[in-house]
Structures are given as C-alpha cells and as structure tokens.
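Shown below is the structure under consideration.
Below, a portion of the complex is reproduced, with chain positions unchanged.
Lettered A and B in written order, each chain numbered from 1.
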Amino acid sequence: MKVDADDFFFSGLNKPGNTNNKVGSNVTTVNVNQIGGLNTLGISLVRIDYAPYGQNPPHTHPRATEILTVIEGTLHVGFVTSNPENRLIFKVLNAGDVFVFPVGLIHFQFNPGHENAVAIAALSSQNPGVITIANAVFGSNPKIDGGILAKAFQVDKKVIDDLQSQFWMDNNN
Amino acid sequence: MKVDADDFFFSGLNKPGNTNNKVGSNVTTVNVNQIGGLNTLGISLVRIDYAPYGQNPPHTHPRATEILTVIEGTLHVGFVTSNPENRLIFKVLNAGDVFVFPVGLIHFQFNPGHENAVAIAALSSQNPGVITIANAVFGSNPKIDGGILAKAFQVDKKVIDDLQSQFWMDNNN
C-alpha cells in the first residue's frame, strides 16, 4: 500500500483546546493514532492550553521523555525524582523557555497568571501514554479498594470515599 | 580490572525485610547498586515482605516492567491502565501465582490475610527506579504547591495540608 503526504500530516495544532473543565487545561495529542506514518519512528507532539490558574495535573508518561516549550503566558512546572529522594525540581517558565520531564517521572504544569498560557511539547515515543495520577488512583474503573488507598495515603477512609466519588475527567484529547 | 564471582553475587534475599512501618511492607532490592556485574544487562530482582494487612502502596517503575511470583501467603494485586480508560486490572494471588505489571503503570500489592506474605519479583532494568505515588505527590522535598494539588485532586486545600504534613517513609531498601 503506497503512502502519501497525508500519512505524515495532521492539521489543527493552532486551535486552542477547550479548557472549560475542572483542571482548566486541555491537551491536544498528535501521535501515531493521528499520524499513521509515525509508526516505529519514536516521537510525537502535543499542544497544551491552560486557562488562568489552570493546570496540567500531576501525571506520567510510561514510555516517553517530554520536552516542552512555552508559546505564550507563564507556567510553573516541576517533576519529582524517584525514591528515596522524591526531590521536586521546579521552575517558572515564560515564552521561549524550554523544560525537560524525564521518562516515567511525575510532573505537572500550572498557569499562575491571569492570562491563558500555551505550550508545545514533544515526547520520545509514537505512543507515549498518559497516566493522570488522580484519575488512575481515585478514578479507576473499577475502584481500587478504599481501605488499601486509606492506608497508602495515611488518611481516613472517608477522605478516600470523597475522592473516589468524584467525576474524574481526562484533559487529554 | 578483572571481574570475579563476587561481582555477580548478592546474599540475603532469604531474610525477611522489616515490615514494622506505616504501610506494613518492605522491599529488598538487588539491582546494579548491589551487583555491579548487572551493568548494561537490563534486569534486577526484589524480595517483598508484607505484614498481615500490609501493602506495597501504589507506585510505578519509570524504566521497567515487573513480573512477580508469590512465595507465601496471599496477595491482592492490581495495575491501572493509562488514560482515558484507567481500567483496574486486578487478581487475588496465592503461592505459585505469577503476575505482570507493565512498564510505567501504577500498581500495588495488598496482603488481605492475617499471615505474612512474601513475593519475589524481577524487573526489566538494572536500575528500574521506584516512584511511590503518595511520597512523590505529597511528600516531595520541597513540597508541591498545596493549591495546585488541591485543584488536581479536587479537594479542600486543608486535606492537602494534612497529607503534606505527614512523614512519608519509603518502604524500599
């Protein structure tokens, strides 16, 4: 089957995603699901929109490192190193700043300003995967046993019940 | 420098780890830090001890898949798939059962019985890394901004303050 230019093409990364949700952000993904020609090539792209005070909440990519650049606005970004240090490496980024989130580490971006922010980020996999920590831990289907989570997070089970009763939306398209 | 047998050797995986901690479990690791000869060879081993009702709390390995077998006792185990499904894949395991936790996914083991449990697990990296979700999110040093986490987990900031004020211990040796 002959490939053509459309197998290497995607359109619309200039369009702001809808940030009208609980976390105030939206991720538009361009990976092998959108561009078939990326198969085996080990890279993909996303656009992230942030409403004022919006965030891309703590998450990991199980199969990719991310390199992000701010197109407009300001972002407070960080990642946490693995055990036993759990060190928070963080920075405030403005337009033109670039930051790296190493493979598999928990990271986040937050828009501290009262204007929208936009970032473009690349990932070192054609299918990097996204695990939003809150959604995976408290919003899985079926639920993780509440008693297990109460002990894991050292809180009353009632707190876990509240967390698990929420509607967990995914800000990735 | 000439290698010898001790460069490929470690002793003590038959000794129970100390589970007298908040999560009631202990992980003894045998990776490239314990066995220098594992360098570049892409594999390592752990022993995990679980007190009754103890757990190896939700965590990820940023650079490895894990395959675990129960040596004694019973374990309730699970992992959560990535967005948008966040499906919990779980199973109750007894001695001789084997389960796989794919690279980068959040997973846990819980000992539902009133006896100790023991597992041996292998990881597909000489240096897999461990990220205990609670420790990385709520116990990082310095702390992640509480307002960011309150929005990420959709809870009152007071809940986050409580979580962040805890002492987060790492059950990995």
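Some observations on this one:
Operating definition for what follows: contacts are C-beta pairs under 8 Å (C-beta built on N, C-alpha and C of every residue); 3 or more make two chains touch, one makes a residue touch a chain.
Only a predicted model underlies this, so the values are computations on that prediction, with no experimental measurement involved.
All together, the complex described by this structure holds 6 copies of its single chain type, of which 2 are visible.
Heads up, the rule we're going with is that only the chains that are shown with their structure count from here on.
Averaging Cα coordinates per chain places subunit A and subunit B 23 Å apart. Considering their complex, residues 22-24, 53, 55, 57-58, 60-63, 76, 78, 80, 82-88, 102-106, 108, 110, 129-145, 148-149, 151-155, 159, 162-163, 166, 168, 170, 172 of subunit B touch subunit A.
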